[in-house]
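The structure under discussion is supplied below as structure tokens; questions concerning it will follow.
All protein chains but one are shown at their positions in the complex.
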Amino acid sequence: ELGDFREDINNIKPEYVKSFQFENKLMPLTWIVVRIDGCHFHRFSEVHEFEKPNDEQALNLMNSCAVAVLEQFKDVIFSYGVSDEYSFVLKKDSQFYQRRGSEIVTALVSYFTSIYVMKWKEFFPQKELKYPPCFDGRAVLYPTSEILRDYLTWRQVDCHINNQYNTCFWMLVKSGKSKSEAQAYLKGTQAREKNEVLVQQFGIDYNTLPLMFRQGSSAFWNKEEKTGMYENGASAEKSGKKVVVEHCNIIEQSFWEAHPSILNEKPHMV
Amino acid sequence: ELGDFREDINNIKPEYVKSFQFENKLMPLTWIVVRIDGCHFHRFSEVHEFEKPNDEQALNLMNSCAVAVLEQFKDVIFSYGVSDEYSFVLKKDSQFYQRRGSEIVTALVSYFTSIYVMKWKEFFPQKELKYPPCFDGRAVLYPTSEILRDYLTWRQVDCHINNQYNTCFWMLVKSGKSKSEAQAYLKGTQAREKNEVLVQQFGIDYNTLPLMFRQGSSAFWNKEEKTGMYENGASAEKSGKKVVVEHCNIIEQSFWEAHPSILNEKPHMV
Amino acid sequence: ELGDFREDINNIKPEYVKSFQFENKLMPLTWIVVRIDGCHFHRFSEVHEFEKPNDEQALNLMNSCAVAVLEQFKDVIFSYGVSDEYSFVLKKDSQFYQRRGSEIVTALVSYFTSIYVMKWKEFFPQKELKYPPCFDGRAVLYPTSEILRDYLTWRQVDCHINNQYNTCFWMLVKSGKSKSEAQAYLKGTQAREKNEVLVQQFGIDYNTLPLMFRQGSSAFWNKEEKTGMYENGASAEKSGKKVVVEHCNIIEQSFWEAHPSILNEKPHMV
Partner (left out) sequence: ELGDFREDINNIKPEYVKSFQFENKLMPLTWIVVRIDGCHFHRFSEVHEFEKPNDEQALNLMNSCAVAVLEQFKDVIFSYGVSDEYSFVLKKDSQFYQRRGSEIVTALVSYFTSIYVMKWKEFFPQKELKYPPCFDGRAVLYPTSEILRDYLTWRQVDCHINNQYNTCFWMLVKSGKSKSEAQAYLKGTQAREKNEVLVQQFGIDYNTLPLMFRQGSSAFWNKEEKTGMYENGASAEKSGKKVVVEHCNIIEQSFWEAHPSILNEKPHMV
């Protein structure tokens, strides 16, 4: 039996089979954004009875996964998440996996998924994980930090628009409307009108809702912190390096000026 | 505050930011192979004290993940695994994710990872999962079923070569040699010589070792089974469709003739 | 001055600049079709007063360029042209330019263009070439000969549809209708109706028009010719190898059965 086998060994030329592999190197010196999205998370959130429109613990679990990704993959220098999506920014001169796109994206998605399952019990001690969560992902490249920031702005604007809509939608549903009635009610309304619906019908001032719901979550290495503040901190904290999660406005210039090391740009001179 | 925000909304054009996304459609009517590999599983297997050269439970866990992938993603029609790698074959006319490569690969890798973590306790009831496992992946395309089979042959030949080497290597190490001594001892030996080392020094007939170690594992839908055999089976079993794991020779023509539905080729006429 | 220059030499690392080049290898063992199209040939044909709907000499020039391409690039095993487009098929195991797509396509387009300009006077002795003709091109891959033939069928069907329409259109225009009137007249007509227009209004039996107009042109190496026929032929003719241009039906199986060497398929057994 082995005799036949050995003949096969001689006949198969690995170079020939490998020649079908195609290169997918990402352009050098260009910002890499890996965006992860939950697969069919509409159903996942229903089966696991996530609160609507925002489940704080589900978002905290997502943020916790993002922090772990930043800690594990040192080339990831910023991340922004909202709902069941998370965008990870790799520094533009990253040589992770020699910039092979498939490997970069799959490693991040796989690690994120792994953490999500492992930490589930920590965030949902009363809920069983009923079936395996799944995320897909893709890489997008941005040639300059300005365009990278346009991308992040787009995601945060989307967060705002979706959250405002969803907040109205679920308040209407909870108040007795059917889902299709709520949808019809909101069709074509402007931001201002949605805010008025919230205030007048439900006594909710949109701007007082939790920042995490309204602005999403940014996870990044906070290198700007004063290190002297920590007297008994761990080594990472002593050096002032720690992944933090903030719910800040990343559209405005001020955030990036306050954290110049993220995009490695020199602070704005006055 | 919101006023500024709304201005940003007007300024950002999603089409512009989206235009940086690049298409990665996989060629139509071509076999897609997604190969998954454990990231740094050398370390992972040490930390989790996997048996050397083969940990039966670790392999069973991998196989279990592969079965779940086949059950979840209906376009996957065959898979072959060895050690910490698994190759999934999608049918050539698959329209999964409209054949977008990133999405296909990440969804499979993520689902596989999810199962791996969720089922860990089932396969290692005594061992804690000490840190998150991570897999990377990539897609390769093969234009014909002949070349696809060349790929699978290559993987099974590799399984054989690696397993024979590893079996010798670890027997030598367990018998007292250092790792570098074992490596030096085996350097340049042929298959026949390695078999002789096993027989003469350790009384092991290589060909009697478990098939799973020598030939790897194939997971696939067994559509050829007689359905009448199952009297009280579940519906899947009733229809004779069930994902099975076998440790067979997939190099020889006979396997593919016995399972013509996998590559959807007509049975060989006699 | 040179001193500065030499410093620059030391500072610039070619590997860094070259790293931006991206691979564009075409999948191995897959049929490569390079399709060339005239750029703005609507205007080119007007300026050079090509006959409508078909200018025989312009088509002969195109065919002559195609023959030259086949003679120059040995991996091109078939070509099909109609109007200002030409498709070149490279054998599936071609290693031309190591299958780098850009180089393959540009070399063919450039050579085609070169011949077009050089041979212009031969085909249009009375007409000056008034401005430089320009062609663009692209490569498409087909995994099997069946799909390759589907591509060629598509092009020949297109030839037929366009030629029938154009023949009607220009007869109507020549008979006094304006272009927009002719367009309106033909809108929505079926093949049968167009043929009736030709017969009844202009006494033209579509099926008697030159084959080159109705079926386009195929240029290929005729290896099937009897070699004994040529007594004093050149060496190429002696060996029976010569690029021929035929205006045949390449949709039907019979053409490919009569020329089995083109796709290197064994002749159909009876």
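Labels A, B and C are assigned to the chains in the order they are written; within every chain, residues are numbered from 1.
Operating definition for what follows: contacts are C-beta pairs under 8 Å (C-beta built on N, C-alpha and C of every residue); 3 or more make two chains touch, one makes a residue touch a chain.
If you're wondering where the values come from, they're calculated on a predicted model, not measured in any experiment.
Asks: Kindly state which of the options C:S102, C:S175, C:Q201 or C:N264 is in contact with the chain not pictured.
Replies: Residue touching the absent chain, from the options given: C:S102.
Asks: Pick out which of A:T30, A:Q215 or A:N249 touches the chain that's been left out of the picture.
Replies: Counting the whole complex, the residue in contact with the absent chain is A:T30.
Asks: Any idea which of C:S79, C:T113, C:T167 or C:S217 touches the chain not displayed?
Replies: The missing chain is touched by C:T113.
Asks: Would you mind spotting which of C:P28, C:G81 or C:P133 touches the chain that isn't drawn?
Replies: Among C:P28, C:G81 or C:P133, only C:P133 touches the chain that is not shown.
Asks: Contacts of chain A with the missing chain: which residues?
Replies: Listed in rising order, the touching residues are 27, 29-30, 141, 143-144, 147.
Asks: List the chain B residues touching the unshown chain?
Replies: The missing chain touches chain B at positions 16, 19-20, 22-23, 25, 27-28.
Asks: If the missing chain were put back, which residues of chain C would it touch?
Replies: Listed in rising order, the touching residues are 1-2, 4-6, 8-9, 12, 14, 16-17, 20-22, 24, 36, 39, 68, 97, 100-103, 105-107, 109-118, 129, 132-142, 147, 150-151, 153-154, 157, 160-161, 191, 207, 249, 251-252.
Methods note: only the chains that are shown with their structure count from here on.
Asks: Return the distance between the CA-based centres of chain A and chain C, expressed in whole Å.
Replies: Here chain A and chain C have centroids separated by 49 Å.
Asks: Chain A to chain B: how many Å between their CA centres?
Replies: Comparing mean C-alpha positions, chain B is 28 Å from chain A.
Asks: Need the CA-centroid distance for the pair chain B / chain C, whole Å please.
Replies: 45
Asks: Where in chain B do residues touch two or more other chains at once?
Replies: 141, 147 - these are the residues of chain B that touch more than one other chain.
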